[in-house]
Each structure stands twice: as structure tokens, then as C-alpha cells.
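Okay, so here's the structure we're looking at.
Heads up, one of the protein chains got dropped from this complex, but the rest are sitting where they should.
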Amino acid sequence: MGTVTVFGLCAAAVVGLGLYGVIANPQPLRKIIAFNLLGSGVFLLFGVIGRRGAVAGIGSDPVPQALVITGVVVAFSATALAIALLLRLFDTAGPATLDSDAPTRPRPDRFGG
Amino acid sequence: MTEFLTAAVGFILAMLALGLVSILRGPGDADRVMATQLIGTGGIAALLLLGTVAGVPAAVDVALTLALLATFASIAFVKKGLSRFEADGTASTENE
Amino acid sequence: MSIATAFEIMLAAVLLGLGIWTIVVRETFSATVGFVAYGLLVALIWVRLDAADVALTEAAIGGGLSGVLLLGAAARLRDAEPMAEAAPGKLLRATAAALSVLTTATLAGTVLLLPDPAPSLAPASVANAWATGLSNPVTNVLMAFRAMDTMLEKVVLVLAIVGVWSLAPDSAWGGRPGPRHRADPYGVLAFLARLLSPVGIVVGIYVFWTGANHPGGAFQGGAILASMWLLATMAGLADAPPVSSRPLRLILVAGSGLFLIVGLAGLLFGAAFLSYAPALAKPLILGIEVAMVLTIATTLGLLLSGAPERSAEPWAP
């Protein structure tokens, strides 16, 4: 078992964990975190594949590395947008839920000028 | 030398894992937030040793970044989690 | 089994343990802390995979900025916890578990059966490194060989900030994002911000500058700079600018704008969209990167501050 196998299997397990969390956790913030975990697993798979493409002088194939860096930034932007949506939902409709049947309690807009 | 350093990383990582188990169990949120502090010391030590073992000189830069940013989660916790208590005047007022 | 492999298995086990904790623990706050710890520790795996550029990005964005974002949200949503909805039914959980196991098994099988020898673009990127004059292969890929990805990623950052800002209530439109932070100007937090921010700014610029030849670059440097800005804001030493500010908006589009202009110039004077003349490649890339680091630092900082909530009245410390 080498580096690639160990971390490859670890990445596969992280993807599965994240997928389970996205489906089975009811709270929206938990879903966002689970989605990030899933993404992290996918990035690790990229890292493992990059590691296999190592050549003399370069420890890891630079193309998957660059894709992962771009992916990390995009995933962070998406997370920030999701959190902003969630906080706004919480501010306008009370406890944040994805359950469409849940009773909403309208609150006065607490942002004054 | 490499074997010794690898064993040292393994040992520190084991200590880190034990500490994480103890901290994440709680009982309070303040205990849990300490996890980031724990990684800010133990994780950085492991990272520095690992960089020497694996021959990745840039690990020092990664450790520098972690040392700068590991505190941030704790600060966010103190600021937002306890704004109601006006701890040390470090509260955030939501509305003016 | 060598000692190195034993260590790797241990590292993977610790990381998986944190992942499991994040998914199964009942309280949302505990899960968030678990994920922040995961984000900090995953940098170790990236170093072990010899991908120091990614390790830096994960440490700065995955560990630092995501931690602030998620813990802040978890603390603010805490009141919603007692109203936590009923856990999903057994059937749904069983189906989700089955689906996850299937996905993991498929991926694990793929990892074990990857083709040998592994396909690699590393030799090609080394062979063409002369064209840019930079010796960090990852920066070469990001800024030259796959520059289109990087440009579109800057567009994603702009779209994300537009999305966050558009959540502002009408009364606060054009105002300052996030709550106003107050802190004792002689307190511990203000002390930390005064001491750490200058050091962090130097480190951020260093990480950005060293990216030409060593691991580092605009993303990582920009993320560190954004954190330092945030630290000063949280300590009450600075305030976020109003979103209606024109200089601010110029900075936000500078990265993608300059990238686009250079790309179109390549189309007009050179071979193709985003092609650089070899003689000009290094200064062009450096110019784009300077614009990018400003854009990234500002955008990440504002993304963390959230939607505008306050009026744009002048701020007095």
C-alpha cells in the first residue's frame, strides 16, 4: 500500500460521508458543511491522481493541482453565497428550515437604515 | 534520521487525535473551539516535521499560513457566539 | 509495512474520524468545529501528496476563511436549534447510506484500478515553461496554459459578491456589509489585531510574490490579506466600506477586467484569445496577478462580511 492507495481510499470514504450528510442531515447549515466535505473528498481524489503523475523534479502533476486550486476558490464562493442566503432566510422567516410545510413566523425587518 | 522524524510525526499526530477526542466531546462550546488552537500548535509541529521528512520545503510556508489563520475560528466564535454577553467589550452590535 | 505507510494510514484515519464526527454529531455547532478542524488538518495530506500549492490554498481558504464563515453562521443560527426539524425517516437514511456506500465502493475500485503508467501532463508543462519565464509549474498552468479557467473563476467571484449583496433589504442597499464590530481599543483582541495584521500583510505579499518560482500565488496571498482585513474589522479598528463605493467596485472587477483586456489583446495582436507574446509573458502575468490579488483579497473579505445591513454613514471609530 502506497501513499496513493491510502489517501485514495480515504478520499473515496470522505466523498461517501459527504453524500450521506447532504441527503440525511435535515438542517441547512449541516447540508452546506456536508457538501463542502464531499467537495474536499473530490479534491483529494484529484490530488491522488496528480501524485501518480509525478515526474522527476515535480512531485505532482501541476494540472490537477491548478484545477483543485480553482475549485477551492469556487467552492468557497458558493459556500459564502449559500450562507448569506441562509442567514437572510433566518432573518426574514425565523428558524431556517428547508421544510416547506413549516410554519413561518414573520419578523419585523430588523435592519433599520 | 528520517525514520526518527516520521515516528515523531506519528507520535504527535496520535497526541493530536487524543486531544481532539477529548476536546470535541465538550462539554461546552468553549472546549470545542479549543480544537482549532490544538491544531494551531500540534498540527503545525506535525506539518513542519512532515515537510522535512517528505522533502517539501514549502511546508514551512504552509505552517506559517496555518499559524496566522488557526486563531481566526476562535476569534469568530468569541465575537459572534458571545455577542450577547458583551465579553470584554468585544461584542458586535447588530444594529445602530 | 513501512513506518511512512503506518503514518499515512494514521493521518487518513484521523481525518476520516473528523469527517464522521462532522456528519453524525447531533449539535450543529459541534459539527461546524469538527469541519473547521478537518479543513486545517487536510493541509497535512496535501503536503504528503507533494502538492504544496494546494496545501497553502487549503490552509488559507479551507482552514482560515471557511472557519470564520461557518462558525459565525453557526453561532448566529444557534437560536434555530431547538426548532430543529424531525430527523428524516429510517427509509431515507437507509437509502442515503446505501447510495453513499455504493459511491465510495465505486470510487475506491477506481482508485485501485487506475491505469499504469499514469497519464501526466507534468512533462508537457515543464517543456513549455520557457514560454512564461516562471518556474512554478502550477502558476504556469493557472496563469498561462489554462488561463481561461482562472479568468472565469474571477468572474465567479464577482457573481458571488453580486449574489450576496442582492440579499440586502431595500433599506440597507448601498450600505455597509455585516454588523458593526465594537471592541475595547486597549483590549486583547485589538492588541492581537495591531500586532498580527502587519505580520500577516507581509506574509500575504511574500506568499503572492514567491508564487512565480515556488509554491504560492495570488489566491493564497489574497486569502491571507483578506483574513488580516477581517481581523482588523472584527477588532473594531476598521470598517467595511459601503457597497455603493465606486473605487471598491473598480477593485472588485479589476482582476477579471484586466484578464479580459489582455485576453482580447492576445486575440487582436497575437495567436489566440489569452495568448501572451513570449517576450511580454512575464510582465503581463505579473500585472494580471497584481490586479488579481487585490480583487481576491477584497472579494473574499466582502464575501465573509455578508450582505449590506447598515447605512453608509461615515464611520467614526
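Brief remarks on what is shown
So that you can tell them apart, the chains are marked A, B and C in the order they are listed, and the count of residues begins at 1 in each.
Note that a residue touches a chain if its C-beta (ideal position, glycine included) is under 8 Å from a C-beta of that chain, and two chains touch if they have at least 3 such contacts.
Definition applied: contacts and distances are computed from a predicted model.
Only one chain is not pictured, and the protein name UniProt records for it, out of "Autoinducer 2 import system permease protein LsrC", "Inner-membrane translocator", "Monovalent cation/H(+) antiporter subunit G" or "Sarcosine oxidase gamma subunit", is "Monovalent cation/H(+) antiporter subunit G". Here the chain not displayed is in touch, across the complete complex, with B, C.
Looking at C:13, C:155 or C:192, the residue that reaches the missing chain in the full complex is C:192. Chain B meets the missing chain through residues 1, 4-5, 8, 11-12, 15-16, 18-19, 22-23, 28-31, 33-34, 37-38, 40-42, 44-45, 48-49, 52, 57, 60-61, 63-64, 67-68, 70-71, 74-75, 77-78, 81-82, 85-88, 90. Seen across the whole complex, the unshown chain contacts chain C at 188-189, 191-192, 195-196, 199.
We adopt the following convention: only the chains that are shown with their structure count from here on.
Of the two interfaces, B-C and A-C, the higher number of touching C-beta pairs belongs to A-C. Averaging C-alpha coordinates per chain places the centre of chain B 18 Å away from that of chain C.
Centre-to-centre separation between chain A and chain C, using Cα means, comes to 12 Å. For chain B, the set of residues that touch two or more other chains comprises 56, 94-96. Across the assembly, chain A contributes residues 59, 111-112 that each touch 2 or more other chains. The part of chain B that touches chain C in the complex is made up of residues 3, 6-7, 9-10, 13-14, 16-17, 20, 24, 26, 29, 32-33, 35-36, 39-40, 43, 46-47, 50-51, 53-54, 56-59, 61-62, 64-66, 68-73, 75-81, 88-96.
Of all residues in chain C, only 3-4, 6-7, 10-11, 13-14, 17-18, 21, 29-30, 33-34, 36-37, 40-41, 43-44, 46-48, 50, 52-53, 55-56, 59-60, 63-65, 67-68, 71-72, 75-76, 78, 179-184, 187-189, 192, 196, 199-200, 203, 207, 210, 214-216, 220, 224, 227, 230-231, 234, 309-311 touch chain B in the complex they form. Partner chain A is touched in their complex by these residues of chain C: 1, 4-5, 8-9, 12, 15-16, 19-20, 22-23, 28, 31-32, 35, 38-39, 42, 45-46, 48-51, 53-54, 57-58, 61-62, 65-66, 69-70, 73-74, 76-77, 79-80, 83-88, 92-93, 95-97, 99-101, 103-105, 107-108, 110-112, 114, 118-123, 125-126, 137-138, 140-142, 145-146, 149-150, 153, 156-157, 159-160, 163-164, 167, 169, 171-172, 175, 217, 219, 296, 300, 303-304, 306-307, 309-311.
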